[in-house]
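First the structure, in the form of structure tokens, and then the observations on it.
Removed from the display is one protein chain of the complex; every other protein chain stays in position.
Chain naming follows the written order as A and B, and within any one chain the residues start at number 1.
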Amino acid sequence: MTQLKEKLLSSFIAFEDQKDIDSYVHGIRTKAIKTFEKEGFPTKKLENWKYTSLKKTLNYDYKLFPSETKALEFKDIKKYLIDDVESYKIIFVDGKYSSHLSETTHDGMDICILSSALNQSKYDLLIENYFDKISKKDGITSLNTAFSSEGSFIHIPKNVQVDKPIQVIYFSTGKNESVFYQPRNLIIVGENSQVEIIERHQSLSENSVLVNSVSEIYCNVRSEVKHYKIQNDKTNASLIDNTFVSQERNSDYSLHTFSLGGELTRNNLSIIQNGERIESTINGITIIGSNQHVDHNTLIHHKKPNCNSYQDYKGIFGDNSVGVFNGQVMVEKEAQKTNAFQANNNVLTSDKATINTKPQLEIFADDVKCSHGCTVGQLDQNALFYLRSRGIPEKEATALMMYGFANKVLGSVGITQVKTRINQIIAKKLGVKIGFDI
Amino acid sequence: MLEIKNLHAKVEEKDILKGINLEIKPGEIHAIMGPNGSGKSTLASVITGKEEYEMTDGQIIFENENLEDISPEERAHKGIFMSFQYPIEIPGVTTTNFIKTAINETRKAQGEKEMSAKDMLQKLREKCDLLDIDQKFLSRSINDGFSGGEKKRNEIFQMAMLEPKLAILDETDSGLDIDALKIVANGVNKLKSKDNAVLVITHYQRLLDHIVPDFVHVLFDGKIVKSGGKELAFELEEKGYDWIKEEIKS
Partner (left out) sequence: MSKYTEDDLKKELETKEYEYGFYTDIESDTLPVGLNEEIIIAISKKKEEPEWMTEWRLDAFKKWQEMSEPEWANVKYEKPDLQKISYYSAPSNKPKYNSLDEVDPELLETFKKLGISVDEQKKLAGVAVDVVIDSVSVATSFKDTLKEKGIIFCSMNEAIKEHPELVKKYIGTVIPKTDNYYAALNSAVFSDGSFCYIPKGVKCPMELSTYFRINEAGTGQFERTLVVADKGSYVSYLEGCSAPSRNENQLHAAVVELIALDDAEIKYSTVQNWFPGDSDGNGGVFNFVTKRGLCENNAKISWTQVETGSAVTWKYPSCVLKGKNSVGEFYSIAVTNNFQQADTGTKMIHLGENTKSTIISKGISAGKSQNSYRGLVQISPRAKNSRNFSQCDSLLIGNECGAHTFPYIETKNKSAQIEHEATTSKIGEDQIFYCNQRGIDTEKAIALIVNGFSKEVLNKLPMEFAVEAQKLLEISLEGSVG
């Protein structure tokens, strides 16, 4: 851990050397590396990291900039795309933008890459107004900020309904080395605009991969953003996903996180409601086994009156896996007439699996409706017997019930093809061939 | 008993009642009818002293006393009762406890002693019988999880227990099937005497088949535009409210 930290600190100078040191971002990066130096990596001593240790994950000898990259063809990545729907694609391979696999646009909006936004003066104002404005200044986020140079840049101006979903996918191919990436996304959605984004990190490598991703998402007045995170990486890949969302009045942000793979996955999600009549919906399905570890750390911050938030996280944990849900809802004094609902339901399918859940409500306003419910249990044995007595084999019956358990969350997915894909992944995960109808 | 003079009232800056005059004498049954939004429920709320309703002009005199500046509970102590259109749920507070508190607070305000447990129990039983209410119902939290019909019946049950001088029935018929309606009406009729009065507020005439009014008033746009005997209710039922509107225009 200390070793990696030292390595990161000493690499920073070399990294910054290649950049324009007069740029606005240079100052931010320099400040960020200092924060990281001070804060370091999070440890279990921090209340928010009580149940997740990065010790093992940080113990690999990561390269910070991959020395070799493999050229990928469309056929290599096809199965990781939602390929049966028209979409914009921003594809990165080993931290570098891959133009021949991507499909971007500057036609009436910018669906492109962060490096070009950082390097072109016409974007200066946007960068100054939005870059690193809502991200948390903790160690792990600051680390990303210090090394932020590439990622997706999505800027949708006023009154635009983006015609097709945007897929943002990061691949890593590193053959003989472990790599630590710091991708950075900046998404600005203008007034009254609508967009759908699908995000994924995928390792194609046999070696350990650690991704520390930061996304800043701005939802302006009356905008609507539908966001999907598909986390189904190899078991040698870990992800720390830091997503910061800032919403203005009447905006609607929804996120579905499907955590179905990876070694260690930590989702830090923070949503701040800055205006009235905002809707925020965050849903998750987590199905893991072996020694996998998934930690959802969410915050919904209600600052203004008449807003709603809905959270629904379902988890199924097998083998030696560990699940964590730490969901915080904060309602400020001014935020009267807030409706905040939070549900976290878990099923353990193995005696060695663990679930730690901590749904928190912090309420400073009196005229609110807030509730949370959380359950831990196993599948209903009577129902299982019922299915089997109807001729459904145990494995399929179990799968069907697990599917039924998670189904409510899938039901709210807007893109049919995403729904189908998640269904397939879940079926595969549960080792069954049956198709699940929705 | 009740005298309303040139009553004007507004809620949230919107004028609802625009000059109502009404007099109710002991032993009378009055019905106020009118289309939705005419101000019927507002009138009930103003008489009972609901805070959000601001009286901007006029007077409400009850038993020779001006009700201005008198709190809702004091009005209740003086004998004004309203059967709510939407009775409120209070989880964890049993119907018995609620009624007991209401009765004893009223008695306290009138300088009387609390009712003894024995008398209370007897009265509860008696009124349950009157309104065909299962006594188990008394131990349930007030209105919590009650059906629409149960809530309305509970309102009349409370009225029976509290024995008000003036009972205002705000849309008591809504949500009741015909059998429940008959029970409720029957209860009201049995409680009726020459000393008390009833103000029925309703959109439809059907309740008035069972609680027969001495006077019918038509409320329209915050004013009583027509008054008459019970036959006026039939006329309204037959012709709807449109002819009244026509009549006002001409």
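In this text, contacts are C-beta pairs under 8 Å (C-beta built on N, C-alpha and C of every residue); 3 or more make two chains touch, one makes a residue touch a chain.
Please read all numbers here as calculations on a predicted model, not as lab measurements.
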### Query
What are the shown chains in contact with the chain that isn't displayed?
A, B
### Query
Out of B:18, B:50, B:123 or B:165, which touches the unshown chain?
B:50
## Note on the structure
Given B:7, B:82 or B:156, the correct residue touching the omitted chain is B:82
### Query
Looking at A:363, A:384 or A:427, which makes contact with the chain not pictured?
A:363
### Hidden partner chain, residues of chain B it touches
48-51, 55, 67-73, 75-77, 81-82, 84, 87-93, 97-99, 101-103, 105-106, 109, 141, 158, 162
### Query
What chain A residues would touch the chain not displayed?
47, 51, 333, 336, 346, 348-378
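The rule we apply is simple: only the chains that are shown with their structure count from here on.
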## Note on the structure
chain A and chain B have mean C-alpha positions lying a whole-number Å distance apart equal to 57
